[in-house]
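One structure is given here, and the rest of the page talks about it.
Note that one protein chain is taken out, while the other chains of the complex remain in position.
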Amino acid sequence: MLLEVKNLSTEFKLKRGTVRAVDDISFTIDKGEILAIVGESGSGKSVTSLSIMGLLQKPGRIAGGQILFNSQDLNKMSQKELQQIRGNQISMIFQEPMTSLNPVWRIKDQIMESVMTHMKLSKKEALARTIEMLDTVGIPSPAERANDYPHQMSGGMRQRVMTAMALSCGPDLLIADEPTTALDVTIQAQILELLYRMREKFGMAVLLITHDLGVVSEAADRVIVMYCGKIVEEANVKSLFAHPMHPYTVGLLQSIPQIDDESDEPLYMIKGMVPNPLRMPQGCPFSDRCDRCLERCTQEMPELQEIDGHKVRCFLYNQDSEGGRAQNE
Amino acid sequence: MLKYILKRILMLIPVLIGVSIIVFLIMRVFSPDPSPIVLGQHATQQATEAWRQANGLNDPVYMQYFNFIKGALTGDLGTSYYTKTPVVKEIFSRFPATIELALVAIVLASIFGILIGVISAVKKNSIFDNAGMLIALIGVSMPIFWLGILLIILFSGTLHWLPSNGRIDPLLQPMNVTGFYLIDSLIAGDMYAFKDTLRHLVLPATALAMYSMAIITRMTRSSMLETLQQDYIRTARAKGISEGKVIRKHALRNGLIPIVTVIGLQLGSLLGGAVLTETVFSWPGIGAYTVACILKSDFPVVQGVVLLIAFIFVMVNLLVDVIYAFLDPRIKYSKAKG
Amino acid sequence: MKKKYSANTDENLIQAAEYVEKPESQLKEMWETLRQNKAAVVGLFTICFLVLIALSVWVSSLMGKQILPYDPNYSDMTKSFIWPNAQHWFGTDQLGRDMFSRILDGTKISLFVGIAAVTISLSTGVLLGALAGYRGGRTDAVIMRVMDMMLSIPSILLAIAFMAALGKGIDKAVIAIGLVSIPEYARIVRASILSVKENDYVQAAKVIGSSDTRIIMKHILPNIISLIVVRATLGISTAVLDTAALGFLGLGVQPPFAEWGDMLGRARGFIFSAPYTLIFPGIAITITVLAFNLLGDGLRDALDPKSRIK
Amino acid sequence: ASTDTQPKASDTLIYAQGAEPRGLDPALVDDGESAKVMINIYDGLLKYNKDSTKVEPSLAKSWDVSADGLTYTFHLQEGVKFHDGTDFDANAVKVNIDRQLPPQVTADMPYATFVYGSVKDVQVVDKNTVKVNLTAPSTPFLANLAMVMSAPIVSPKALTDSKNNVNQAPVGTGPYKFVKWAKDENIVLVRNDEYWGTKAITKNVIFKFIKDNSARVVALNNGEADMIDGIDATVVKQITDAGNKIFKAPGMNINYMAFNTSKAPFNNAKARTAVSQSINVPELVKSLYQGYSEPATSILPAFMDGYDKSISQVAYDAAAAATAIKAAGLTKVHMITYTNPRPYNTATGQSLAESIQGYLAKVGVTCTIDSFDWTTYKQKVKAGDYDLAFYGWTGDNGDPDNFLYLLSVDDPTMNIALYKNPEFDKLIAKGVVTPAGMERNAVYTQLEKIAAADAAWLPISHAETLCAYRANIDGFYYHMTGVTPFAGVSKK
């Protein structure tokens, strides 16, 4: 077990109240595994990843829980110790390739900085490593492009540079926060391909954050579905797509127009909208949008329970309740 | 780049013409007749008429303007009505004093402004931040001339630490090579004069720098705060670089880019502020002189000075843009591309 | 590239949800945020206080009553240069006039010039800036070149030249100060119009057939109004400083009106014999300017939490 | 190689003045600041006595006046050289006068008419003798030749070299030579070791320009200047407290308020008197000038020819004034004034106007004041739209005509009261041609009396010349014509 997140909660103290962006989530990632987190915008995916990296900015703070990386609690480490791990054992790619690179630095300097900090290489060695990495992520004529500034590269190229930078120190865990969302379809395909290839080559574990179920289905081993800061469902990919359990997951899957769907039927709709994070409904956060809402759903929060290695947070699956039957639907 | 500069320089021409028209209108068409001042207490109406005739003030306005431009194109900006000295000479004998003062002030303002601004941003909401912002606020709120007088009262009048006026002890005046006494005294190897020049500069430069420093402080702070929010700062942190390095190497470089523009603009406004500072400190510069000339309707001088200042202002702005492009690789790109 | 909408989305969602709770007008919303900012509140109260002084002085003088301890313009040569004491809190000046009354009286002029000058520059500047920004092309080029010309002359010099041409007087000071700051407003308005113009809702308005005037008045100006308010607030502080500078150089108001800069300028000869004649007007100017700056900064922060300055 | 080249301070006199000279060509300037420098560079044919405006020989050893008063013959000093090495001779005198006579005279020679207006021509008799012919007798003519404006003799070579304008490069025969002029900073002079007369004691003289009065005081007290002028009463204590000395001399000037006699209400002498009566001049002068201006009882300063103790202006009587004003139905007057300090009124015209406004308020007259800077003010005066205006005059040559003729000229910028009195004019004309002496003085006393009776002016004060110098300065004096010769000044 590489990373174990236990009961992590993260809060943002705002003037108008406290937003609990991540609420008591627990999960693990094994060596070499790709774990995907999906969820709607604002469901707490990015905050989760920033919490792990220790990069939360004010007014955010970790309100509780443990983040065990190789059994060490990252949450308890000093900034100095964390800096040893960041970029070295755990590295990260961000959603916005356009703005995530320092615009006034040549890309080689940005990658070398990382390499020199963690691998204690000389300048020359670091440059060699940088070019090698750029080559690995598929940048043509890497030695020349290394001298470019970020703005001289396209979005796809920048995302490759980000990837090269993240992988340059051979991390054990790569957190990729929506690495393809900002890219064009054809470029998206390239980057996903790249991630896959890199996983094969370096064998690191990947925490892939996305809201695109298509990407999940193609890339991930295991999936966590988040809704309003909570994990509502967790399963391996096949199981999730074959038997989605949580009504939210079900709705999500059905509401996406499928390219191979030939019918002209109207799409399935999840009604309403995501609740205001400052005023979470009592009970299940999805209850007011749920077609199959039970009375107790609006009263109390269901627990995450495991059914045949498939975890779900929904009263419909409580063995002892009438909802249990839904499973056999 | 070159083309861009060329374009900007071409654009200078209409600006200068426009400026000359504006000044011409104000000074020649609407301003009082300079003759009483020029001709003094014995001037008769007849003498006045003769003088006006001799100086072309009775010509139609457009002819006057035309004659002025004709002269200006040949480098002849006319002769001061009042001192009867060529305007060019009048201006250039005073100009170095103003430039020296403005440059020292801008250096002071930049150094302290950036320093305080960066500290305030990095230690946001701390006591440093609050103190820095308080200084900045007071700096923009105090009338510069009042500050100057207070400084004189305190440091010259009461403590006798620093001289209250002039650029240098006249006994020490170095040979006039560049007109910048700091440089001239160094050329002459006269450390005593150099020190004395510095002593004379302290108070006026401080008074003049205060406002700009406050502006630069505020801009630096907000620019740094914004930079610290940027995605690439997060990237740098994610690389595991120490926070100090993140600020020094990543945030500062980016955060200071827009400050260049502010400093450039401030240099322009310093020339305006010099008007008041020079008055208070009897600084032998162009600012106080111009005010006096405006009040005396000494049109040729005012026209000359304003054209020169406008020229400098535009050139400084151009320079700033060039430096900007130099500091920010993205600019060059967009120029090359579009 | 696709733009980053999702991140905006949830920030907006938080706000959205909150506003649903208490739908409020723009001003009220500004006030709510402003209230959190202690400095701004201090500034606001100071301004209210100053306005109150100015108004009561003005109104009472209109009604022929004297609410100040002394007639601010009454000179009694037997009482010149009395140091501050119980009768004359701020002392008397060279002509034996009560400084305290004069300083209070001066509030009127400073505020009037500040506000009136900003009104001039604001209205003209907004008009020109709006024209330039919206029309673009040649109109833009012509207007902005003229503004550039004005900007390349230090504004204080320009104001002095205007005053020299127009002569002394409050009305003239207002015009001079108002004129010289037109370019600043024109530029700001133009820049913000250029950015607002790109917003889809302006495009949408065009698509539904709105006229240009309507688009400017209804869709563009209301959206930059808050920015203009901030600018205007800060602009008043600059105008007060400029007024003082003109007064200091002897170009301010006509006597015997009390104007702080003028008082300062005339006190210059007495910095050692009667320093109080110099200290108090300076403090009055600083406090007034400070108050407007505090409020302006507060407003800006209230409008834009990141307090981004262009 | 940094060597501390600090010159010996005792070699140098630093004089701080309030404004920069306009130039140093005596024919082209008219300001007192220029005069202070020029007096040290140039000599004229004649000069004033140290303590009065009596003329004494200078470049002219002696002179004869023809009986009809039309021809003046000057016998010149021999062997005098200009600073540029050329000889001073009769021709130099002719060149200097001719350039200020028609046809050579130009509009920007402000004093040419005043000084040489009566000159017909100049004849070189021989190398050391020159004859000046007048068109009409003029008693002030000799006094004029001692003035620092117009009269000093400039090197003809320098005039040719500098295209008839030596403003920036003055060459005279005086005790000091011009070295350099840093604009807005200072002018440096050095001793003329070949001087024909008594050589100067101190080697260098520096004129420093410090516009701000209080800054000048600071400079003196800080030792940045040895002597300063243009101070006003309020700083005297500060100066003496710092161990420095004050030099006080009566000033040859008059500071006055003028009634616009050309229109109602002040075309009526009663109204003028009533207003004059309402103003407590001594009190006003005391507060405004703190004892450093004399309240004026006549137009002429007390030390001048023609002054008479018996002359007095309308006395202060607020009660009488109030009644008279009420009777005249006078409730509002319009004043115009100037904002700058002037040599005769250091407190500025504005302060003066405001204080008078205070007095008038007490007798029930409301004043509106329009104040202008000096340039504009002169135009406003010319336009004549005022009831009361403020002005003053600094004597040029110590001749009483130089003061009193103002009330007889037509030029509205000089005779701002627009006073017209044929009797007065006749007496003025008589005064000019009457040779100096008792008879002439009586004419001016008479004129003073007419002026006082008509109350066209309210004479306010004669400003004293107030200078300060450091305790180690010796021999400093300020002449009543407003100049500071430094030849006899030394520094310990």
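Order of writing sets the chain letters: A, B, C and D. Residues in each chain are counted from 1.
In the analysis below, a residue touches a chain if its C-beta (ideal position, glycine included) is under 8 Å from a C-beta of that chain, and two chains touch if they have at least 3 such contacts.
In this text, contacts and distances are computed from a predicted model.
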Considering the UniProt annotation of the chain absent from this complex, which name among "Multisubunit sodium/proton antiporter, MrpD subunit", "1,2-phenylacetyl-CoA epoxidase subunit A", "Quinol oxidase subunit 2" or "ATP-binding cassette domain-containing protein" applies? "ATP-binding cassette domain-containing protein"
What are the shown chains that the left-out chain touches? A, B, C
Given A:86, A:108, A:211 or A:311, the correct residue touching the omitted chain is A:211
Which of A:104, A:126, A:161 or A:187 sits in contact with the chain that's absent? A:187
Per the touch rule stated above, subunit A touches the missing chain via residues 40-41, 140, 154-157, 184-190, 192-193, 211-215, 217-218, 237-238, 241-242, 251-253, 255-262, 266-271, 273-274, 289
In subunit B, positions touching the absent partner: 3, 6-7, 10, 337-338
Can you list where subunit C touches the absent chain? 1-3, 5-6, 8-9, 12-13, 15-16, 19-20, 23, 26, 199-201, 203-211, 214, 218-219, 222-223
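In the analysis below, only the chains that are shown with their structure count from here on.
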If you tally contacting C-beta pairs, which comes out ahead, C-D or B-C? Let me know. B-C
Hey, which chain ends up farthest from subunit B, C-alpha centres compared? A
One chain's C-alpha mean falls closest to the whole-protein C-alpha mean, and that chain is B
Whole-Å gap separating subunit A and subunit C, where each centre is the average of the chain's CA atoms: 50
Mind pulling the residue numbers of subunit D that touch at least two other chains? 212, 214, 373, 376
What positions in subunit B touch 2 or more of the other chains? 32, 152, 157, 279, 295, 297
Going by the contact rule set out above, which residues of subunit D touch subunit C in the complex? 212-214, 217, 232, 234-235, 237-238, 280, 283-284, 286-288, 337, 339-340, 347-348, 350-351, 353-355, 357-359, 361, 369-373, 376
Spell out the residues on subunit D that touch subunit B in their complex, using ranges where they run on. 1-7, 9, 12, 14, 22-23, 25, 28, 30-31, 106-108, 110-111, 113-114, 165, 167-168, 182-186, 188, 204, 206, 208-212, 214-216, 218-219, 221-222, 224, 373-376, 378-379, 382, 393-394, 411, 413-414
In their shared complex, at which residues does subunit C touch subunit D? 73-78, 80-81, 94-96, 164, 167-168, 250-251, 254-256, 266, 268-274
